[in-house]
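What follows is a set of notes on a single structure, which appears directly below.
Yeah, one chain of the complex is gone here, protein chain that is, but the others are all in their spots.
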Amino acid sequence: MIRVQRGDFDIGAELERLAAGSHQVGGIASFIGLVRDIAPAESGGGSGAASAMTLEHYPGMTEKRLQEIEAEANRRWQLEASLIIHRYGRLEPGDRIVLVATASRHREAALEACAFLIDWLKTEAPFWKLEESAEGARWVEARASDDARKAAWKK
Amino acid sequence: MIRVQRGDFDIGAELERLAAGSHQVGGIASFIGLVRDIAPAESGGGSGAASAMTLEHYPGMTEKRLQEIEAEANRRWQLEASLIIHRYGRLEPGDRIVLVATASRHREAALEACAFLIDWLKTEAPFWKLEESAEGARWVEARASDDARKAAWKK
Amino acid sequence: MKLLYFAWLRQKIGKAEESLEVPAHVKEVGQLLDWLESLGPNYATALKERRAVKVAVNQDYVGLDHPVKAGDEVALFPPVTGG
Partner (left out) sequence: MKLLYFAWLRQKIGKAEESLEVPAHVKEVGQLLDWLESLGPNYATALKERRAVKVAVNQDYVGLDHPVKAGDEVALFPPVTGG
């Protein structure tokens, strides 16, 4: 299941639901992405001012791509259930951005599919981050390392 | 932090706490192990009767080994926080057995350290599973594939 | 043809979307980008660095040689940064 939403999500409830009704699930792997306050770390101290961000997305295509990514994970691994929730709009440091989770009989499949989902989502799902800082707003640039991680999953 | 306990744990609260107070966390990876009802799958249908299990452990050494495993993960990856909770006693299908979780600035470290923790825990932490089924109780045998996964992490 | 712009492409072009009558000689994505550049300095600036411009036609990622036609939904945006 995939969801694109402005509001927050309840991790405990989401992960609980993933295994509900099936006693065939032996493991649930999940990854939660959070808004990190990059200001202090990358300016070497600085004001320590929180840096919020706004996530823009492409309604319609976002859902389509996330569904395709989820389907690809389910083709590659035997999963009992999978979940992608991605937020958009303005978010502050510490806020949750994304949840990906996979439930499988065996931990290997759950762990690998979870990493796959977040790696692919990073380079495939049409979201763009606008970061606010003391110096103004700037669009986050794509990282070459993300492309490399995605490429490593290619069959 | 590590905890060995008889009772259940609250996944949402545990993961929330892992990032609390630090806005340096960009990602939280977690793995939850559950009691799987193996009866229907491995006996090719069968009665479908639920198979409970009892987890025995070595109090004292369990905590010591889990602390060492957690310390090793923190040596290998830059983590903001980590958590291992492992239950013991009698558990039924669908019950949670174990939670491992890692918080890091970057998702790569969180994902890898999380997989490392559960892989090492499987072969290092002194727990033993006694499975109950219609045919009686039997001690679960260690899987060679678990040793192989652990070995793959060796430096 | 429906055009959508996202992130800094939206800001530089100065609008989020528009409907355009595209000339008949524009048959592929690359030709569409060339033609858009000719519409004004805001387009020219936005599309100058072609490597940084990703294109989706009808919500699928495509390359510069992908065909475009009237009725298509064509989106232009920088490399994605979600997750």
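Per-chain numbering from 1; labels A, B and C assigned in written order.
What we mean here is this: a residue touches a chain if its C-beta (ideal position, glycine included) is under 8 Å from a C-beta of that chain, and two chains touch if they have at least 3 such contacts.
Bear in mind the structure is a predicted one, so any value in this text is a computation, not a measurement.
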Problem - Contact list for the unshown chain, restricted to visible chains - result: B
Handout entry: Chain not shown: contacting residue from B:Ile2, B:Leu15, B:Ala29 or B:Ala125
Key = B:Ala125
Handout entry: Positions on chain B where the hidden chain makes contact
Key = 33, 55-58, 60-61, 64-65, 86, 97-98, 118, 121-130, 139-142
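Here, only the chains that are shown with their structure count from here on.
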Exercise for the section: Report, in whole Å, the distance between the mean C-alpha point of chain A and the mean C-alpha point of chain C. Expected result: 26
Handout entry: Rounded Å distance, chain B centre to chain C centre (Cα mean)
Key = 48
Fill in the blank from the handout: For the pair chain A and chain B, the C-alpha centroid-to-centroid distance in angstrom is 23
Fill in the blank from the handout: Residues of chain A that touch two or more other chains sit at 33, 118
Completion exercise
By the touch definition above, chain C meets two or more other chains at residues 83
